[in-house]
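Heads up, one of the protein chains got dropped from this complex, but the rest are sitting where they should.
All chains are identified by letter, namely A and B, in their written order; residue positions are counted from 1 within each chain.
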Amino acid sequence: MRLDLFRFAAPQAFFPLAGRMIPWFSALAAALALAGLYVAFFVAPTDHQQGEAYRIIFIHVPAAWMSMFLYVVMACWAAAGIALNTRLSGMMSSALAPTGAIFTFITLWSGALWGKPTWGTYWVWDARLTSELVLLFLYLGFIALKGAIPDPVRADRAGAILALVGVVNVPIIYFSVQWWNTLHQGASVSLTRAPSMAATMLLGMLLMALAAWMYSIAATLARLRNIILERERDAQWVLLQRTAA
Amino acid sequence: MLQTRELACERGGRRLFSALNVALDAGGLLRVRGANGSGKTTLLRCLAGLTRPGAGSVHWHGDDIAALGDAYRSDLLFLGHSPAVKDELTVAENLDFSCRLSGTEISAAQLDRALDALGIAKLAGRPAGYLSQGQRRRAALARLALPGPAKLWLLDEPLAALDDEAIGRVRSLCAAHLAAGGLLVLTSHQEVEIAAPNLESVALGG
Partner (left out) sequence: MSGFSAILLRDLRVALRRKGDALNVLVFFVVVSSLFPLGVGPEPNQLRAMAAGVVWIAALLAAVLSLPRLFAADYADGTLEQMLVGPQPLVVVVLAKSAAHWLLTGLPLALAAPVIGLQYDLPAGAQGVLLASLLIGTPVLSLLGAAGAALTLGVRGGGALLGLLVLPLFVPVLVFGAGAVGASLTGIDPSAHLSLLGAFLAVSSLVGPWAACAALRVALD
């Protein structure tokens, strides 16, 4: 079993596997999203404090979860790349970063759209939004560093170091932002004080989170295939692919 | 004592050399030949442990240098393309720093003798920024004239930018090193006549 998995560590072997996996994950993502949105809009009860506007939580919270989860996954691939010295690990973390950044961006936007009808302002400096903002900077820094180094091997290794430094610091940053937020009272304006969870709300968020996860896998694999083609463009099998197409 | 096993390296997507097997013993001189861009510097840097080889390994007294780490580097003297001298420090200060960096203490007298061996004793107090290219090279090469533990010398184009007189001095320093049982690997695209008990040659860029 172990030997079998390592066979796919070569980009050439992983490329067709990824291609076969994408439609499945896309379908799962669509199905889960439909189920989640149904629960979000039709099943979950109206919140007596915030009205209908609170429903944005079904996008905001899963996006936040995904943004943090993907950063950790990215760091894991980075660690694997350093430990095992495989090219695919670096490509995988390059593929993950934009999706992670997009989810961070969605978290911030949905937070703003939630804030306006609820609190009257598009932006509040609450702990979660501020932490997400810093996380967005970490993603952008990673993408920028990889983009600035022309040699792909060096870019992968540098990016891996940065991702690992980031993943160690993210809990510390979150803690410090939390600390900062509780110090400067204004905590009445806080999105983290979500309405108390009815079971259906939790179900809705879980479904949306799973949908986001499936989507992330599909999107990452699609991006990964492009990265593989680009990086391995001089290899025989890529040239064969292109002439066959 | 120095050995490469199936050493391979690529740069910028280009395979420079592969399946390279070389062995060098005490008193051995290995000359790496090849045109510009053929991978001479890369090979030297692989031997120094600076560049990670694409495949294969380098062994010192049978142990992989990747595992030896700092222990290997205390036996090593590496001079790369740029004469590693700081413009703001004097020639003497630069040489003194190189010694301290390699963990040896030397006296002022030894320092003077080393500079004299390269013919730049009177430049000792001059900041390196005011030297010509050739004088800078001599200042860097003065390390070869110092007593030190380094048994393996890796020199990248050591005779570049030197006049005939300086070339002669460097050649005799190298010969003395080899006669004392040291090993020497150098890259050069010119012919280099250094008296050596064993002479090996590797040509890259085939």
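To be clear about the criterion, contacts are C-beta pairs under 8 Å (C-beta built on N, C-alpha and C of every residue); 3 or more make two chains touch, one makes a residue touch a chain.
Every value quoted in this text rests on a predicted model; they were computed, and no experiment measured them.
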Contact partner of the left-out chain, one of A:75, A:177, A:219 or A:238:
A:177
Have a look at B:57, B:102 or B:188 and name the one touching the chain we're not showing.
B:102
Check the options B:70, B:164 or B:191 and report the residue that touches the missing chain.
B:70
Using the touch definition from the top, which of B:15, B:81 or B:122 touches the missing chain?
B:81
Considering the complete complex, identify which of A:30, A:72, A:113 or A:164 is in touch with the unshown chain.
A:164
Where chain A meets the chain that is not shown, the residues are 82, 134, 137-138, 140-141, 144-145, 148-149, 154, 157-158, 161-162, 164-166, 168-169, 172-173, 175-177, 179-180, 183
Give me the chain B residues in contact with the hidden chain, please.
48-52, 70-71, 73-74, 76, 78, 80-89, 93, 97-98, 100-103, 105
